[in-house]
Structures are given as structure tokens and as C-alpha cells.
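With one protein chain held back, the other chains of the complex are shown just where they sit.
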Amino acid sequence: MKNRKLQRVLALGLLAVMVLALAGCNKKDDGDIKNFTMFIAMAGSEINDDNEIQQIIAEKTGVKVKETWLTGQTAAEAVGSIIAGGDYPDFIDGGDGMMALYDEGVLVPWDEYLDKYPNLKEMYSDKEWDSFRQEDGHIYWANVFQNTYGENRATTHNDEAFWIQVRVLEWAGYPQIKTLDQYFDVLTRFAEANPTFKDADVIPYTALCEDWKYFCIENAPEFLDGYPNDGSVIVDASSGTPTIVDYNTTPTAKKYFQKLNEQYLAGNIDIEFATQTYDEYIAKLSTGRVLGMCDQWWDFAYTVNDVFKQQGLDKLGCNYVPLGLTIEEGMENRWHTYDDTLNNSSGVAVTTSCKDIDAAFKFLNDILDQEIHDLRFWGVEGVDYLVDEDGMYYRTEEMRTKCADPAYQASHLCNYSYMPQWLGTSHDGKNAMQPNEQASEFFDGLAEPLVKCFEAYNADSYPDMIGSVVEHNQPWFPMYSFSNAMTTDTPGGKAWVKMGEVKHEWLPRVVMSSNFESEWNAYMDAYKAANPQNFLDEMQQELNRRVEAAAE
Amino acid sequence: MKAKRISWKELKNQKFLLICTACFVVYGIIFYYLPLGGWIMAFQNYKTKDGFFDSQWVGFEKFKFLFSDATFLRVIRNTLAMGVLNLVCTFVMAIVFAILLNEVRLAIGKKFVQTVSYLPHFLSWIIVTGILHDALSSSGIINELLVKLGILDTPINFFAHKGYFWPIVAFANVWKETGWNAIVYLAAITSIDPSLYEAATIDGAGRWAKIKNITLPGIRPTIMILLIMNIGNVLNAGFEVQYLLGNGLVKSVSETIDIYTLTWGVSQNDFSLGTAAGIFKSVVAIILIVAANQFAKKTGEQRLF
Partner (left out) sequence: MKKHHKMKTGIGDKIFVVCNTIFLTAFVVITLYPVLNTVALSLNDGVDAVRGGIHLIPRMFTLKNYQTVLNQKNIITGAYITVARTVLGTVLALITNALLAYVVSRKKFVFRSQLSLFWVITMYVNGGMIPTLILYRNLGLTNSFWVYIIPGMIGAFNMLVMRTYMEGLPDGLEESAQIDGAGDFRIFVSIISPLCKPVYATVALFVAVAQWNSWFDAMLYNRMASEYTTLQYELMKLLNSVMQQGGTANPGSTAQAAVTPMTVRAAATVVTMLPIICLYPFLQRYFVTGMTIGSVKE
């Protein structure tokens, strides 16, 4: 009897082992296809293992890359534990952990491969490539975003703005909204007249404060003063010599937060704004009950617009359009960046753990081939897009809806979104590199309320809506590429971390305070204790360096 | 204490036990004692590329930094405060629950309540914090109730106020573990001599009086030993709960030593500082448990070892 018991236990164990063996077996064995891994220190959706386009790309290039995204940890924690464990993926985009990876000496220099692989080389000019060089003179990563091939095709405002639902504008008779006061006035009047949407209470305004995405509440003062997105500081060039200005302490900052405070106390701002996670925030926007917020387009629009399309909310005017607000009326605004923004502080890198480094670079090169690039962003011809007699790509309404479906995206589409890619015009000189920039796609894809709104404001696209000053980037732009790469080894870097901590805690408190003046003063005291001057000094040094470098 | 002579014969007879011991010791050394070697990192400026041998030695510098860092001191405060609060709340609740449940005469009702009470223990913190987060959100059940009962005019955001954080964590612990912890007390209560209750009934004692005079003294030894066992865990106030429920606004009250270790040790790549914080925690835990044990010895209560 005892033996039988033992046998049972053993049998159970054996069964488990078999289950495992099976689990272990159903991988590998892809013939000649090389399997690489990639870790991206950003949240993202995993695609299925048997994703169709990934398979097609694998057959054409001989390489398949399994992407793993950030979950349950911050980027720095994830990169830190990867470094500690010493198990590196083949490709990595470490976000603000790039410097840590470089310091660790685990990244492979790109230099020799750039000469070997023309598509890669073509991504940037020599001067731009130079800006990626680290202290030791080598290039270890390339940023893959905001890089235009040929003619610029931008139709969206891929930047920050105060956004407003088109149904609010329609209701208000498409008024001109230029200042914060006018903005909140429209939002609150609309909310009073239409307190619910689809049975849920409308939220006139919300703001995201989570981790680094608190820029949604934090950096509006720089734009409200009419400056472009240098991110961490204002660069004031009005006196001739560019000078760093701290936007956290300007009168505009105070006015802006006072306005938020007033609106919060009046019940017009989401009471969960300070504690909501990015996920909750996106879910809230997706219901269509949030009338407005301040955010970057790329931070919400791709996901939220897909949901609107799926749920038919776009037909009800839930889509957001950007407003070029300034603190006073009649100021110029620089919310929109017309040129490419070169953020050299992070990007895709190949690690020394990679078994076949040459194949890895070859793959980075291959996926820039127009054919593969089309597969990544347009999909399969005849299935995901059609070609008319002029050679222009287009999608039917059905295709558009399908491509917005998360299940379809997981099983069929594969855009290797953190790998080298282009914006702008395709090599054929006609089409856009990415569908959302194809003019016909853009207009055909617009829901009726959006079209009416654009007409009312005499705009052809989102950038027209916001009406920023048309100008080229300054040579030092963007300053955030420097602050992003700061480490706590310098006094400025330490101050930068501390300032962030102070602002994370105090900005929501200031907004929620019942006594604005005293709370603001307490915030200012805490802020000064973080020694922001150390940070500003280092930023000024870098600014001077960049100005000089540009003059050479 | 007297040194025992070990004869060869004895060893030979215990061959099986010795072989097992050898295996267990090897296993223990590999998985538990070898990582302790990592403690050297606390005295180095450890860099992974240099390894243990080539990293720079810095002596007690990391510890010095630790105790001069206002954040670390605050983190100790948070850990202790939440640890004590959790300990007290879960203890009191488990005892109260056990006593009250014991007073239930209806057998099926008792069984049902008890079975339900274990349930949360089996749920992971991910699930528990998820549920709690939803319940306390502005459209959650708690706000809905408070507004309906007229206690609040408008929903409040519980996670935005520092004052609520510790109680929320304590509540989460109570919710999860009350039923489970009560098992021991319930068993202890059943082992109390029933004749004591009979005698009390004859004397005309009410239920309260019986609880106060018989039940509570009866389970006193159990309470004491569990208290001692748990005191060493005060610094384990938690990681997951705070990690999953915290946010920027309440960070100054939500961060515990474990989270501090994680942020410095892993995010800022200062493994040495993280390890130093970990050592501090281990040392305090040992001191606490030994002290509690000594205290128990003195007062004549049961001891752990």
C-alpha cells in the first residue's frame, strides 16, 4: 500500500516532467532562420509567436526577432537587473538605461558595420551620426524615431498640446481658443450642458502624473511661454546669447498651476489625476468621456484612436484636436516641431552577447529595404492595403478597422517598432513610408466630425490646427537629449533626480491644495532645496558646447 | 553542552542520515550561503564589469552614506511603522475573529464563515492589490457607499493622501490574513478544558466574562509564541503591496527598505548601496528575534529556540 503511494507520487512527477519536455520542444527548429531576442525598456504589446508578417520577414531576411517589453518594473530596474544578471538579449533599447549599458561595456560599436551596410548609414548624415558618438569616439546605438526620408509628409501633430474633443468644439460653434482661460471655459460649459456621455460622467480635464510621463502636467509652462520642446529647460535666445531658463519657477508656471488648482477645486479636474496609472489614463480616454488633457500625441493617440474607431466613437466626435495655447493672447506658439528631432540619448543597440553580430547588423539594414519597410508598416499587399493604377497605396475602411484591432495586430502585423525605420516619403517617391502619413489615408480615415472641424478652422491637418510658428530647429535643440543622459555622478545629475522627486510629489499637491499660495511657497522651498542651480549650470555648459559645435 | 564522543560505529550506523546531511549541506551552501559572499559588495564600489576581485574597496563608506541619507531614514521609519501597524492589526483581528467565531453555536454557519475566511490567503498580492485598487477608486464601491450614506459629498481619491496609505496597507494585510492566522487560535481555543466553561456557567458568568477570564488566558501562550515569531519579521513590512499600490504622491510614506534596496541596487546600478541596505535589514531582524526570544525566556513564556 505504501509502495502504491510512492508510485503515485513518482508518476505525478514523471507526468510533470513530460509536460515540461513537451513545453520545451515546441520551440526552435525554424530551419535556416536565425532567432534573435530584443528587450525594449518600454511597455508594449507582445505579438504572437506565429505572427504572419514576422514570418514573412523572417523568410526574406533569415532573421526573426522576439521582442520582450517592460512589465512590472521601471526601465531602470529592468536594465539594472539585466546588467546584474549578465544575460543580455541580442538587441536592446534600454531607454534611459543606455548609459548604464555603455558603461558596462556590453554594447557593440556600430562604426565598421555602418560602412558595410548602406541602409543603416543612410539613416543619418555624418554630422548626425557624430552626435551619437560616446566619449570613446564610437557609436553604440541609433535612435529610430522622427527620421524623415525625402519629403516630409507629417499630417499629425506628433508633439505635445492641450487637446480637446471635436464634439466640444462643434457644440461651442468652433470658437477661437487661444488661452488657458478660454480652454477651461469651453470645457466646463460643455460639461455643464452635457454632464454624461454614454451614461458615464464626463471628465472635463485630466492629467497624467505617473513616473516620467508626468510631463503631461509638468512642462506645459515652457510651451505656454511660447518656447519649443527643449523638454527640461527653456532656452532664451532673445538677448543674442542663448541662456538656460528654468520654466518651473516662471510667473507663467505659477499662473498655470493656479489655474489648475482653481479648476480642481471647482470639480472640473479628474480627482484621480494624481494617482492614475498610464493604463488607467488610457482606458479613461478610450471611453470618450474625457473632454481634454495636455499630452504628447504619440503618448495617447495611437491606442485611443484605435479604440474610438473600433467602438464607433470617432463618429460621435470623440477624437482630440490640438490647441496652440499660450499664457496670454496674441503670443506665438511653438508646440509643433516641424523638423526631425534627433534624440541621441537612446536607441537600438546590439549587445556583445549576440552570437552573430554581423547578422544582427545585416538585419537592421535589411529591414530598411523598402519592401520590408512596406511589410512592416503597410502590411501585405492585397490584404492590408491596395495599390491603385498610379501606384498609390490605400486602405479600404474595412482594412483600416481591421488594422486597428489588437487581436489582428498581434496575429498578423509586425512593425518591429523599435527597430530602424523611416518617416517621410517612400523610395518610390510617391507613397508615404508609414500609412498615417499618407495624405489620402489621412483624409479618408478621418471621421466626419474631424473633417468638419478642420473645415471650420480652415485647416488641412493637425499641424494647421495648432498653428505653430514655422521655423527650423535651433542647433542646440532638443536640450532634453542631454538631461536624459545625465547620471547621478555629477552634482547636476543628482539635482535633476531630486528635482524630479520634488515635482512628482508637489505638483499634484499644489493642484489639489485648498490654499494655493501657501502650498506653492512650500513647494518652492522644497524645490530650492534640491539645488536646481547645479542642474541649470550643467545645462548651460552643454548649451554653450552645442552652440560652439554648431558654429564650427 | 558537554562534548560527545562520536564513535565510528555510530557513524557507520547513521550512514544514510550522514549522506543526506552531506547533500543538504552542499545544497544549503550553494543556494543560501554562497550568495552571502555578495555581502562583500557593501564594502566595495562594486561594478559588474570589474567583479568582486577588481572592484574598488571603500570600507564603510556605503553605510555612512546610508545613514546620512534622509531618504533612507524615512524608509526605515516607513518600514517600522507599517511593520508594527500590520503586526498589531493582523494579530488583534485574528484573535478577535477566532474568539467570536468560536462563540457561534450553529455548526454549519461556523464552517461557512471559516471556509470563506481562508479564501483571501490564497490569492496573490497582484490580485489583492488589483481588487483593492478598484474598490477604492473614485467610482469604486467604498466611495459609492460613503457618498450614498451621506458621509462624503463627493468621492475622494484614497491613494492621493499620505494619511490613508498606512491604514490601506494594514487593511490589505488584515483582509488577506485574518482567517488564516485565526486557525491557530481556534485550535488553541478548542484545546481549553471544557470543564472550565461549565464551572463558569454554573457561577452565572456571561459570555463576555467567559471570554475574558477563560478563553483569553487559555490562548495566551499561543499568542506569545506567535508574537515572538513575528517580531523578527517586522522589517519585512512588505514589498509587493507597497510596490503595487504606491505612487509619486505618497512615495514619502510608501517606500520600504526593500523598495529602497531595489531602487538603489538595481535602478541606479549602485549594487553596493543596495546590498548595504539589505545587510542592515538582516542584522536588525536577527537582533529583534534574539531580543524577543530572550524576553520570552525571562518572562517564562515559550521560546522559539
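Letters A and B mark the chains as written, and numbering starts fresh at 1 in each.
One rule holds for everything that comes next: a residue touches a chain if its C-beta (ideal position, glycine included) is under 8 Å from a C-beta of that chain, and two chains touch if they have at least 3 such contacts.
Nothing here was measured: the structure is a model prediction, and the numbers come from that model.
From the options A:W298, A:Y394 or A:Y457, the residue with contact to the unseen chain in the full assembly is A:W298.
Residue in contact with the omitted chain (choice from A:I33, A:I282 or A:L446): A:I282. Contact with the undisplayed chain is limited, among A:K198, A:K430 or A:R545, to A:K198.
Contact with the chain not shown here comes from a single listed residue; of B:L73, B:V92 or B:I126, that residue is B:I126. If you put the missing chain back, the residues of chain A touching it would be 2, 5-6, 9, 12-13, 15-17, 19-20, 23-24, 27, 37, 39-46, 48-49, 66, 68, 70-78, 81-82, 84-87, 89, 95-96, 98, 143, 145-146, 158-159, 198-200, 210-213, 215, 231, 277-279, 282-283, 286-287, 296, 298, 302-303, 306-307, 311, 341, 343, 345-346, 406-407, 409, 415, 417-418, 421, 423, 434, 480, 484. In the full complex, chain B touches the omitted chain through residues 4, 6, 10-11, 14, 16-18, 20-21, 24-25, 27-28, 30-39, 41, 97, 100-101, 103-104, 112-113, 115-127, 130-132, 134-135, 139, 141, 175, 178-180, 183-184, 187-188, 191, 204-208, 221-222, 225-226, 232, 261-262, 265-267, 271, 274-275, 278, 282, 285-286, 289, 305.
Assume only the chains that are shown with their structure count from here on.
Distance between chain A and chain B, defined via averaged C-alpha coordinates, is recorded as 40 Å. Contact residues of chain A toward chain B in the complex are 74, 76-77, 80-81, 83-84, 86, 100, 104-105, 209-211, 214, 267, 271-272, 274-275, 277, 488, 501, 504-505, 508-509, 512.
In the complex of the two chains, the chain B residues touching chain A come out as 48-49, 137-138, 154-157, 159-160, 247-249, 251-252, 262-263, 265-269, 271.
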